[in-house]
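First the structure, then my questions, so here it is.
Removed from the display is one protein chain of the complex; every other protein chain stays in position.
Order as written gives the chain letters A, B, C, D, E, F and G; numbering starts at 1 within each chain.
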Amino acid sequence: MSKPYSRLDIANAAVLLVDHQAGLLSLVRDFNPDQFKNNVLALADLAAYFKLPTILTTSFENGPNGPLMPELKEMFPNAPFIPRPGQINAWDNEDFVKAVKATGRKQLIIAGIVTEVCVAFLALSALAEGFEVFVVTDASGTFNEITRDSSWNRMSEAGAQLVTWFAVACELHRDWRRDIEGLGALFAKHIPDYRNLMTSYSALKAANPLPKSVP
Amino acid sequence: MSKPYSRLDIANAAVLLVDHQAGLLSLVRDFNPDQFKNNVLALADLAAYFKLPTILTTSFENGPNGPLMPELKEMFPNAPFIPRPGQINAWDNEDFVKAVKATGRKQLIIAGIVTEVCVAFLALSALAEGFEVFVVTDASGTFNEITRDSSWNRMSEAGAQLVTWFAVACELHRDWRRDIEGLGALFAKHIPDYRNLMTSYSALKAANPLPKSVP
Amino acid sequence: MSKPYSRLDIANAAVLLVDHQAGLLSLVRDFNPDQFKNNVLALADLAAYFKLPTILTTSFENGPNGPLMPELKEMFPNAPFIPRPGQINAWDNEDFVKAVKATGRKQLIIAGIVTEVCVAFLALSALAEGFEVFVVTDASGTFNEITRDSSWNRMSEAGAQLVTWFAVACELHRDWRRDIEGLGALFAKHIPDYRNLMTSYSALKAANPLPKSVP
Amino acid sequence: MSKPYSRLDIANAAVLLVDHQAGLLSLVRDFNPDQFKNNVLALADLAAYFKLPTILTTSFENGPNGPLMPELKEMFPNAPFIPRPGQINAWDNEDFVKAVKATGRKQLIIAGIVTEVCVAFLALSALAEGFEVFVVTDASGTFNEITRDSSWNRMSEAGAQLVTWFAVACELHRDWRRDIEGLGALFAKHIPDYRNLMTSYSALKAANPLPKSVP
Amino acid sequence: MSKPYSRLDIANAAVLLVDHQAGLLSLVRDFNPDQFKNNVLALADLAAYFKLPTILTTSFENGPNGPLMPELKEMFPNAPFIPRPGQINAWDNEDFVKAVKATGRKQLIIAGIVTEVCVAFLALSALAEGFEVFVVTDASGTFNEITRDSSWNRMSEAGAQLVTWFAVACELHRDWRRDIEGLGALFAKHIPDYRNLMTSYSALKAANPLPKSVP
Amino acid sequence: MSKPYSRLDIANAAVLLVDHQAGLLSLVRDFNPDQFKNNVLALADLAAYFKLPTILTTSFENGPNGPLMPELKEMFPNAPFIPRPGQINAWDNEDFVKAVKATGRKQLIIAGIVTEVCVAFLALSALAEGFEVFVVTDASGTFNEITRDSSWNRMSEAGAQLVTWFAVACELHRDWRRDIEGLGALFAKHIPDYRNLMTSYSALKAANPLPKSVP
Amino acid sequence: MSKPYSRLDIANAAVLLVDHQAGLLSLVRDFNPDQFKNNVLALADLAAYFKLPTILTTSFENGPNGPLMPELKEMFPNAPFIPRPGQINAWDNEDFVKAVKATGRKQLIIAGIVTEVCVAFLALSALAEGFEVFVVTDASGTFNEITRDSSWNRMSEAGAQLVTWFAVACELHRDWRRDIEGLGALFAKHIPDYRNLMTSYSALKAANPLPKSVP
Partner (left out) sequence: MSKPYSRLDIANAAVLLVDHQAGLLSLVRDFNPDQFKNNVLALADLAAYFKLPTILTTSFENGPNGPLMPELKEMFPNAPFIPRPGQINAWDNEDFVKAVKATGRKQLIIAGIVTEVCVAFLALSALAEGFEVFVVTDASGTFNEITRDSSWNRMSEAGAQLVTWFAVACELHRDWRRDIEGLGALFAKHIPDYRNLMTSYSALKAANPLPKSVP
């Protein structure tokens, strides 16, 4: 327990988004759809906000699995995009591994559909090659809770750390003095309760302006 | 059972949005926040889409209850807006009742926070005055499921019809030939599963254009 | 309470299957998919078993809603099939109403997707015209439990009877002496627990044949 | 539906608290204990706040059922207190009925343990004698959800209205201009989320005093 | 609401136990098995305790449905026992109806497996013939909650009253002065929480005997 | 992973039952009471069946915690019984530790109330002294699921094995040829589904006796 | 974490199906029956599809436990089938161990009834002898969630990997280019959501044939 806590680091982290495709989304039943869509977009937003290298991959976009969520394509127009010709585990695809290694990052933030396959296989392979793996549990979906629990167990036992998009954002940001407005806006967009706090606060501030002499 | 089914009618319906305020939203715990926010905005969107007369009311916006959800104010800049000076039941506020009656509509589509108070009291009063009342259950929130179930029972027993925003939209629209694109876009915006179907469909259509000779 | 109980009657009942389409099935989240698929097919099987007039209808099969479940088409090749050109409520479609009335039946057994729209609107319209309506709750699906509960309430208050496919089968059959094997096979196919009972029973009977002299 | 909505009225309502005894509380498993205790005390607090005639009754306090919750005895030292010598339905106890009738009130607000017995029997008897009955669902507890749902159904079908303590308070209060501080304090005491809103609001007001010229 | 509340009456009630058979019990999944077994036996025990006429019926005991729960046969050795040769609705069996009518009772307390068939059909038929019907919800089991909720709704809408075994016992008993020990023992046997109260109470009484002079 | 699996062994296991007292049972809310009582008695029955050394301990039986469940006292009249004068962790009580060590057993099967205190502290202390610890999760109860999950995690991380009473019985028994009737009866008594299987089987066997020539 | 990820390998894996018997299936209550049956058959189908050595074993088929699910017997007519004469842990049966070792495989994919006994004991024994163990969590069933969670913990702590049938299939297949149709058909048969995607896709392709010149 005395080894230093290896935190997520903006300079050392990359984001891997695996198979968030329109058809596959209909398989995700361990989240309510509003919530899952919000979580995936929040993860994408934070990847963009922190300018993390981000890699997209899909499986058979032209078949029943359907195309990648359009928002993801729009948000990362220049990101490496690897449509896999058949490999289920993205780590079996040389181009994907090359793209990961090209980032020079050792901390991999992974999310995808479905958790126990496209996420877990990739996580296990990356761990085996010495990467630190952070699985974004709330941006990874699957058939049901039993499947989710099994796959969390398997990944955790292999050394992956289970995190959520909000934990990732906070661990990367570290200090609000870095920037309040940008991240605050991102949180307000994706956390309704947080937005409500800000709405009430702003309204009250507007109604009750600080006297000039107060700092 | 032989009396005709009195359907929601674009020409006869009005929407009453009661106390969807930033502070009060933190009391709503019978929905996950992503889902509830989506439902309220979907109801507002359909009110605008069908150009239904819409009335907004709040309770003490300058106090802890906080301001109305900003989106609602933006969407209905010209709607009657009645900040109640103290009446808990909006029907006790003369201006509110006047605004309702001024619409000339007899079908009232009601949603608000919290279900068993601001929604239920208004629903019961309007029923007592001969209006048809449609409670939008999924855009009305409260403390917990027990409270929700009690208040649904009370309103239903008094003659209110329990509906959801999607049922309201479909009952008003009646026939897709009236318009496909507009309502389709509204559904795609608020129902992720529906959007996924459309995304897959469009991609496939684009990839596989109909031969010219096919009808 | 003293009026006779109007039971489902093989000679007076018809089955209406509304919009069980491949795309729309992805919207159904108040059932686990294995269970829902099983329930719909069980209802279809019993309609065929009891030779009830059955009517199929769909909404935009060529669009994102997708085609009817293939099994339904195969099971009822000669049933009236009404693809609605736009009407959300099937009762607004003249051909559909004609097909219903052509059956001469007054008891309508209705199931579909989604419960609060395609099922509820049709149920309410049919009730208003004097039909008896039996909503098959477990072969009708929708977005979530809140929506389901709202729509059950609305239909029940309007006079619909809430039933399940198994209740429908038993109420139609009335007496096992009518036929044991056929209905038993249908139950074994769709109720795993029932099948297990039969498997154990048959194995034991085979191993322990009744002595000849026993009646 | 056109008869006026008969609202809870401070001048016409009485509160009946039935068997909230220390031993019987261990039978209540349809609420978490923190929540149930809070609900019962909130109902008692509002009865005191609105100065409603309140009647206490118990069943065998000296036996395993245990004594009344001490807070209730302390809050209503002068209320009629009827320890029933054996009657399960309090309405079978003449002293209890006399006490109820002595209040001159026709609206009975009832809560107790357990819901399907001490609450339901009393509710059904009072309804049968022409009283209006309001069952406080969240201050009435029982063994499990199945029991609760059954008993709610039975009482509702007999004409009882299902309400919660918060709905009762709001329906009695009607207009915040009657008094803000007292009821606000009661709500803050019993609704943590509400208290949080007030805490944040007050802190911000204190930090940002209104300029003098603002009303 | 002003008609007298028709209570369960020892002199006017009979108990009908329908198809609590060993095989069919494996279909019951809306209760945990410990709880369901306990509820059925509690209902049987109270029927015996109050000496209510009790009628047993089964469906194909020699087939996969299996024999009646042995306890029921033992407890009611002289009760009318009607093995139905095929009728699903027990009311369709002349012997059963004769047995019911022979009791001279008008209040029928019904429980069985499965709720939406053997219980509901019987309840609906008996209601139609003018009996009062009390469905014991927690001694009636079925496949899942959706089925249960549907069938409760159907029976309730037709006029059945939903009760639990404990409510039945209390409503029949009315006054503890009738007998404390017998019913107390029955409750202690079937309600562990109640038994715990009694155990603690008795131990304490034993340790702290009342001084002689106290009444 | 290559070390042999250290199984529960009749010759090496002892059972420690901690604070299953009538008052404390009312704190247990992570089980339904029927189920929990059944599990505790099943564990006691198996301890007796396998003749495992069994040790009972309580905390302040004469105070609010109440006496030990009477069945436990009756089943183990000669077992060491250590009423602790104050120690919360039974391992802090010398007499208890002596009794444990006197058994000569190294596998401790522990259950009690509440899980995170009386069970967990004892488990952690025993592990620290080199015992193998098997926590019977379904005969140990506590306030709620969150508490249970926390304490399971803590004990598991410290090396305790999580088992249930049924797993304990089967792991000790190893081979049904040791005895079928005794253990079968124990299972039938505590597992209603198992009993149903046996009831059906026996009835069928009785009705269909094996021809003599069959082995 | 730097050791290579030891994946499931078609050439090194075997499937052990333990006690999926008709009677024992009635004990499984941590899955809905439709879902569990589907999962077991899906696992069997994939074992056949990948031609994995498969071993069947049962416990007392002629007694109350009942015969093996008939589908399993039909699918693996030539598989080693070991009816255990009494051993609860299949690893205690020499024939079973011999059959396992005869496969020459080191990766054991295990599923059965009930999870904490027949699956867990076998898994722990096999781990102790140096096999890699993959427990198929969704094809293994037991009494309730508490039991399941306990046993997952025990097996995972001992080194077993928790997987689901779908993860097993994908990990074995590795690359869709190996075969699309066969595995696609298997998935469509056992995952209704997947089948729906394929139905919609195929219909659309049929309606919109690719122009000839497109690759």
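Following the convention adopted for this analysis, a residue touches a chain if its C-beta (ideal position, glycine included) is under 8 Å from a C-beta of that chain, and two chains touch if they have at least 3 such contacts.
None of the values given here were measured: they were computed from a predicted structure.
Participant: Which chains here touch the chain that is missing from view?
Facilitator: The omitted chain makes contact with A, B, D, E, F across the full complex.
Participant: Out of F:10, F:48, F:88 or F:188, which touches the unshown chain?
Facilitator: For the chain that is not drawn, the touching residue is F:88.
Participant: Would you indicate which residue among A:20, A:37 or A:173 is in contact with the undisplayed chain?
Facilitator: Looking across A:20, A:37 or A:173, the contact with the absent chain belongs to A:173.
Participant: Please identify, in ascending order, the residues of subunit E that touch the omitted chain?
Facilitator: So the residues of subunit E touching the missing chain come out as 197, 200-201, 204-205, 208-211.
Participant: Taking the full complex into account, what residues of subunit A touch the chain not shown?
Facilitator: 1-5, 7, 31, 137-138, 152, 156, 161-164, 166-167, 170-171, 173-178, 191, 193-194, 196-198, 200-201
Participant: Pick out the residues on subunit D that sit against the missing chain.
Facilitator: Residues touching the hidden chain, for subunit D, are 22-23, 25-26, 32-38, 61-62, 64, 66-67, 69-70, 191-193, 195-197, 199-200, 203-204, 207.
Everything below uses one rule, namely that only the chains that are shown with their structure count from here on.
Participant: Can you give the whole-Å distance between the Cα centres of subunit C and subunit G?
Facilitator: 33
Participant: Quick check: how many Å separate the C-alpha centres of subunit A and subunit C?
Facilitator: Distance between chain centres: 42 Å.
Participant: Among the residues of subunit B, which are close enough to touch at least two other chains?
Facilitator: In subunit B, 23, 26, 64, 66, 191, 193, 196-197, 200-201, 204 touch at least two other chains.
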